[in-house]
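Every protein chain except one is present and positioned as in the full complex.
By letter and in written order, the chains are A and B; residue numbering begins at 1 in each of them.
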Amino acid sequence: MSLTLGELAGQIRGELQQGDPDCRIAAVATLQHAHAGDISFLANPGYRKYLQATQASAVILRQEDAADCPVAVIVSSNPYASYARAAALIAPAARVSSGVHATAALDAGCEVDESAWIGPHCIIEAGAVIHAGVQLAGGCFIGAGSVIGADSKLSANVVVCHDVTIGERVNILPGAVIGSDGFGLANEDGRWLNVPQLGSVRVGDDAEIGANTTIDRGALDDTVLEEGVRLDNQIQVAHNVHIGAHTAIAGCVGISGSARIGKYCMIGGGAGIAGHLEIADRVIITGMTMVTKSISKPGVYSSGVPAQENVAWNKTYARMRQLDKLARKVHALERSLAAATKHGDD
Amino acid sequence: MSLTLGELAGQIRGELQQGDPDCRIAAVATLQHAHAGDISFLANPGYRKYLQATQASAVILRQEDAADCPVAVIVSSNPYASYARAAALIAPAARVSSGVHATAALDAGCEVDESAWIGPHCIIEAGAVIHAGVQLAGGCFIGAGSVIGADSKLSANVVVCHDVTIGERVNILPGAVIGSDGFGLANEDGRWLNVPQLGSVRVGDDAEIGANTTIDRGALDDTVLEEGVRLDNQIQVAHNVHIGAHTAIAGCVGISGSARIGKYCMIGGGAGIAGHLEIADRVIITGMTMVTKSISKPGVYSSGVPAQENVAWNKTYARMRQLDKLARKVHALERSLAAATKHGDD
Partner (left out) sequence: MSLTLGELAGQIRGELQQGDPDCRIAAVATLQHAHAGDISFLANPGYRKYLQATQASAVILRQEDAADCPVAVIVSSNPYASYARAAALIAPAARVSSGVHATAALDAGCEVDESAWIGPHCIIEAGAVIHAGVQLAGGCFIGAGSVIGADSKLSANVVVCHDVTIGERVNILPGAVIGSDGFGLANEDGRWLNVPQLGSVRVGDDAEIGANTTIDRGALDDTVLEEGVRLDNQIQVAHNVHIGAHTAIAGCVGISGSARIGKYCMIGGGAGIAGHLEIADRVIITGMTMVTKSISKPGVYSSGVPAQENVAWNKTYARMRQLDKLARKVHALERSLAAATKHGDD
């Protein structure tokens, strides 16, 4: 959709400070690849070097960068958010359909709102409820008794097991699995008995679940994602985990059973969270960190080890294995030196 | 299904020590959320604090906790296992169907037992054999020549590639992929040649394979999971891996090619096992550990680094990079002190 700069500025929390309000904008682009008719943005200072030569018709940026911009300027205190809003307005909206594709397999006992779209080869079991405006792309499985809230969007081959509740405007990417049995095992004489997984999963409004991410159903109580949670791809959320509102978790994170994560947290890629612990609100975990204890204070926590050249790392690691010995040597040295000094002072 | 306490006790290896044997139990629940008619359990001492106030009609617990229980008591030497048995008896059993859904695509050359259920949009290729009581939820793909043993259960969108053998009572969760080509590459002049993956996968009886877990077929011989193996979600098992009976592996573990893992092992979430090594029976690997060498003795092995506050961790890591230098300094100090002491003693 094309808009004028004047129209745009008003809808993206920005102020048009330089340029023609009637200039039409038809697309978004990066500073370095933009053409006339495009709007671009400058949020990360690392890209400031591209500002002078940009061919964009307008740029969204912070007040302090406005003077350096050779083209029209929309000033925003949060240029990346303003850009996100601009892109959502300008980019072609995803097509919204309604109806049920002829190849979908719907149990007679399910309920599908007439404004929803059920794509090819979807399966909807008995008792499932699909609310208004829901879009199921194709190959999705909605288990018995599950509820998909209004305007939620499931991409291809998403699996929602039985009795799961998905909120409104939830976005689920391809291959995600919500509500499969948790890893509940009781050992009896060396053999594993499965512990029936009788809870479910509740996903709050406006949450997003990445491609091939898995969220297990609870053992007795439910696994819960509160509103606005963002999960990237390939994440594992075990049974009875609780994730607070507006927490964002990057790819390949694993969260063990009954962990409770606060609101407004950010967890970096590849991190691991042990089970039965509690993480406070506004905690940041950096990438590949292992969290084994509860964290009660907001702040940044880490244990990921950055790479070295292999030869140097092998030396480091060999010394790490001897670290206890080294510390004992230092202690012995301290005593010897104290003794020697005392002796020397005699 | 509802049972009396007397009936239950006899079927869960427990002894009713307190309470009315005719009291009817209709559901299972946690100590803190139970109501009248529910049975609960106390296995993890961390939950003992909820015992006094529980509203459950009965609790499964160890002898030493019996005196503190305000309601009916079933004593068990393994309360979690007894609970698992109770839950399996009381919880509504998963529906078992039979027949072939009208939308399933079966090759004329496959064999499906009439007591099996083939759900919507399943695909069964030529030569595949589906034994009695098997349940395929929907969207499953069974490749040419594969065999699914009696009473196995495949959830939605499971892929079993060609010529794979799945045992009896195996449980496969949604999105799992069994038998895709291993990562076999030969380098020739800088380019990769694919090495044909001519082995297959054999999964033993009573195994369980988690959601979106992948198990590659062998290069020449087979990849093998012995009976009773438990794999959680998002695990990668490479070609020619061999996993011994009753070993349990938590989510996000990666196992490289030709690794051989013993029986009764437990591997924590996010661990990585290098290829071409052997792990003895009854080995425990803690979460996020990297195993690079064979382990020949039962025991617990670790290398996961627990999180610190970021500022502290950055100091730790900066010192780690200098660890070789630090060790050399300590060595130099030892020599200097020895020399100085000698000198001082002269």
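Operating definition for what follows: contacts are C-beta pairs under 8 Å (C-beta built on N, C-alpha and C of every residue); 3 or more make two chains touch, one makes a residue touch a chain.
What you see is a predicted model; the values in this text were computed from it and never measured.
Across A:R202, A:R217 or A:R230, the residue that sits in touch with the chain not pictured is A:R230. Touching the missing chain, out of B:Y80, B:F141 or B:Y264, is residue B:F141. Interface residues of chain B facing the missing partner chain: 103, 105, 121, 123, 139, 141, 143, 157, 159, 161, 175, 177, 180-181, 183-188, 190-196, 198, 212, 214, 216, 220-221, 234, 236, 238, 252, 254, 256, 272, 274, 276, 284-286, 289-293, 295, 299-303, 305-306, 308, 312, 315-316, 319-320, 322-323, 326, 329-330, 333, 336-337, 340, 343-344. In the full complex, the hidden chain is touched by chain A at residues 28-30, 33, 46, 78, 80-81, 83-85, 87-88, 91, 101, 103, 119-121, 137-139, 155-157, 171, 173-175, 208, 210-212, 228, 230, 232-234, 246, 248, 250-252, 264, 269-270, 287-288, 304-311, 313-314, 317, 320-321, 323-324, 326-327, 330, 333-334, 337, 340-341, 344.
Just so we're on the same page, only the chains that are shown with their structure count from here on.
Averaged Cα coordinates give chain A a centre that lies 25 Å from the centre of chain B.
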